[in-house]
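Have a look at this one before I ask anything.
Of the protein chains in this complex, all but one are displayed in their positions.
Presenting subunit A:
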Amino acid sequence: MNIVIAGAAETDELGKLPHMSTAQLHLQAARNALADAGMTKDDIDGVATVGVPGPIQIAHALGIAPAWLDGTGVGGSSFLFHVRHAAAAIRAGLCTTVLITHGESGRSRVGAPRPALGPDSLIGQFEMPYGVLGPPTMFTLTALRYMKETGLTHEQLAEVAVAQRRWAHRNPRAMFQDLITVEDVLASRMVAYPFHLLECCLVTDGGGALIVTTEERARRSPVHLLGSGESAESPIISQMEDFTTSAAFRRSGEAAFAEAGISHDDVDHLMIYDAFAHVPIYGLEDLGFVKRGEAGPFIAEGHTSPGGRLPLNTNGGGLSYTHTGMYGMFAIQESVRQLRGEAAAQVPGVEVGVVLGNGGMFASAATLVLSNRRP
């Protein structure tokens, strides 16, 4: 049974949307994805989503009577997990057509209560006492170790942001489009040494949705799911086993490549969740595209930039396109657009795309291998 993405869409707008609640962002994205798929809500019998308001309200608000629900919430990678779980559920006969939604009022915080982590939680006892203030002070914590062990320079770290802005420069929907230099990055405000503001992701409002079903049920030329993988490591960054490599990235990638039966040379286009500038570096190495310590020079030499041999984060990524808080949905959306030939910064001849999603701070990961060819 061939599993496909038969519909994919984002909210009409991304960025600063104080006039829309979290639920509205989910529902607008869902309706856009249904329209894109040429389907109605009556075609949907499975719903998956993460965070507020959750799959029950999404199904109810749209008038869907679900036979299958998935509320897997493992951070910004959750939507990649949902695609994988939906594929398994459809193959198992639990449902036929799954709607996956994301909406997040990450910037305006409308209808989005901030989850409170108590002082008796794991992070409350063993990380919050030390003055961590969100991902900029935690996700970033691995970078100096990586730099010491591999020789990555501050300039090479800055090159990640420079490379992705080159893609955003070609994308009218990207929040930041002006070209930048390494000097611009290093001159931007220090947030948490060694990370400057331009090496940190945006905080935006927006949403996206996908329709996952069988090839037979798709009503437009679909994107095939060739393989997928998922894994997890430490729930708190301080307990990540090796600060220079993500075990969850490695395991999810190996599983997805193995199921798809592809090699790295087959990959035409790559999306790696980029909450901070070091994450694509880990992703390139942990997925096996380059060897340990080579990702920084690889990006700095332009291989992931427009015209390079491995186009990476071609929407501009979380650093320049959008980052609502759970960015994984937008990484999938860009992969689908590239495979359909509909991307703003379209790469010619894309047949196989890989999406690596991060959840939490190197806490969970999932990888999807997608293609516009049948398996």
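One rule holds in what follows: a residue touches a chain if its C-beta (ideal position, glycine included) is under 8 Å from a C-beta of that chain, and two chains touch if they have at least 3 such contacts; residues count from 1.
Heads up, the rule we're going with is that contacts and distances are computed from a predicted model.
Asker: What is the missing chain called in its UniProt entry, if the choices are "DNA-binding protein", "ATP synthase subunit a", "Ribose ABC transporter permease" or "Cytochrome bc1 complex cytochrome b subunit"?
Answerer: "DNA-binding protein"
Asker: Of A:144, A:186, A:262 or A:344, which one is in contact with the hidden chain?
Answerer: A:144
Asker: Just name the one of A:125, A:181 or A:221 that touches the chain not displayed here.
Answerer: From the options A:125, A:181 or A:221, the contact with the absent chain belongs to A:125.
Asker: Please pick, from A:68, A:243, A:321 or A:362, the residue that touches the omitted chain in the full complex.
Answerer: Touching the chain that is not displayed is residue A:243.
Asker: Residues on subunit A that touch the omitted chain in the whole complex?
Answerer: 118-120, 122, 124-133, 136-138, 140-145, 148, 189-195, 236-239, 243
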